[in-house]
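Complex shown without one protein chain; remaining protein chains in place.
Right, chain A next:
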Amino acid sequence: MPAATASQTIGPYWHLIEHKEWADLTRFGAEGERIEVTGRITDGAGDAVVDAAVEIWQASPPADERFPGYGRSATDSDGRFRFVTLKPEAVPGNGNQTQAPHLSVVLLARGLMTALRTRVYFQGEALNETDPLLSSIEDPAERATLIAKPIGAGAWNLDIRLQGAGETVFLEV
């Protein structure tokens, strides 16, 4: 049986499949606690990554016909992405573990031959202290690269640094 098909870069022209409304996961009438999640992506020179596709998937709240659980946002000319979604709750972990509320993130761009994967957690959640991933990261500065900060009512921000100082923790899944 052949191995999984190889990944290739999404390239700079993926916007041919961009539909801006996909960044709003509440567009089908989902009800719940609406939040805005933003961030800015920079490269190893500190320059904005202006051609990325940022995708999120969340296992909580459960996806249904009114809540896709999945969204895609292009970064703009300043490297910023923006989602509107429902605030996730705790997510079951493996065994009897519980994961803190989080979003799964897939990052795709020119120069990324495979997707980069990371997560967005939310500052102030009590479960962050015992989350299996967060608590496995010993360096508080590294851990902080996964935790969005509140920037207003229902608004959260987490910047992503692809390389160098403050580099985001990326995951092998």
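Note that a contact is a pair of C-beta atoms (placed from the backbone, for glycine too) under 8 Å apart; a residue touches a chain by one contact, two chains touch by 3 or more; residues count from 1.
The rule is short, and it goes like this: contacts and distances are computed from a predicted model.
UniProt lists the omitted chain of the complex under the protein name "Protocatechuate 3,4-dioxygenase subunit beta" (options: "Phosphate ABC transporter ATP-binding protein", "Protocatechuate 3,4-dioxygenase subunit beta", "Choline dehydrogenase" or "Thioesterase domain-containing protein"). Only one residue in the set A:35, A:84, A:108 or A:158 touches the chain that does not appear here, and it is A:108.
Residue positions on chain A in contact with the hidden chain: 1-17, 28, 43-45, 47, 49, 51, 55, 57-59, 63, 65, 68-70, 91-94, 99, 102, 104, 106, 108-117, 119, 132-133, 137, 162-164, 167-173, in rising order.
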